[in-house]
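Here the complex is missing one protein chain, while the rest keep their positions.
Presenting chain A:
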Amino acid sequence: MRGIPVSALIGLAFVALYAFGAIFAGFIAPYGMAEVVGDVWEPASSAHLLGTDSIGRDLLSRIIFGGQTTIFVATAATILSFTVGSIMGLTAAVAGGWVDQFLSRFVDLIMSIPALIFALVVLSVMPVTLPVLIVVMGLLDATRVFRLSRAVAVDITVMDYVEAARLRGEGNRWIIFHEILPNALSPLVAEMGLRFIFMVLFISTLSFLGLGVQPPLADWGGIVKENKDGIVYGIPAALIPAFAIATLAISVNLVADWVLSRTASLKGGRDG
């Protein structure tokens, strides 16, 4: 078995920790998510390991449940944006001509509007529920994935083996999924790690601004918002979810780097 680099091990450990917390939140959280169990901004104690928040809820429980929401929304939005973005990007590259022009210019148009402002406008007229959040975030982010996958695929479509497939009479579907996708996977996987992080930041930003996950549901951006006033009084409650966001971002990237170096191996990258 080949050795896993230390950086990837650290990343994997943190990712596993957060994933475990998110999946089993209901079992490991000491208190309920919205349960008021103490005074406002109690310091850390044996009863409340991280203290309590602005209205006396257990902060550790809030963080664990918040992680569940944040990670779920970010994952779902990333999957949506990759499915939509890469299929459209590869189609544009393979089809070429006016299909490519239409899709590319449309994506340029969307990208010319800042994503955050676009999201705020859409969410201010739509009911803010989790599915709506996921769809809005996923589709907005799909434009970035589209650009990357199209750029990668354009380089691959000029290879002789793609021409050989065309000469054989293969349809676009085969060319996209069998000839191009396996060769475009390495940069896409690396990008996926990065985009997941942007999704975490995106949902946290939206929640912080009040248009993301709605109370009483917890998420990390929302917890920062609820506790931000405490910073003035020297209460660190707002920094803990911020720390969680930062460590998640770094560790996912460490893992993505490692996956990238593995899939770039000459042997086709599907071994082991």
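By definition in this document, contacts are C-beta pairs under 8 Å (C-beta built on N, C-alpha and C of every residue); 3 or more make two chains touch, one makes a residue touch a chain; residues count from 1.
Keep in mind that, in the parts below, contacts and distances are computed from a predicted model.
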Open item on the list: Name the omitted chain as UniProt records it, choosing among "Peptide/nickel transport system ATP-binding protein", "Ligase-associated DNA damage response DEXH box helicase", "Ethanolamine ammonia-lyase small subunit" or "Cell envelope biogenesis protein OmpA".
Closed with: "Peptide/nickel transport system ATP-binding protein"
Open item on the list: Looking at the full complex, which residue from A:Ile4, A:Ile55 or A:Ala164 touches the chain that isn't shown here?
Closed with: A:Ala164
Task: Given A:Glu42, A:Asp58, A:Glu179 or A:Asp219, the one touching the chain that is not displayed - done: A:Glu179
Task: chain A residues touching the omitted chain (full complex) - done: 2, 159-161, 163-164, 166-170, 178-179, 182-183, 265-272
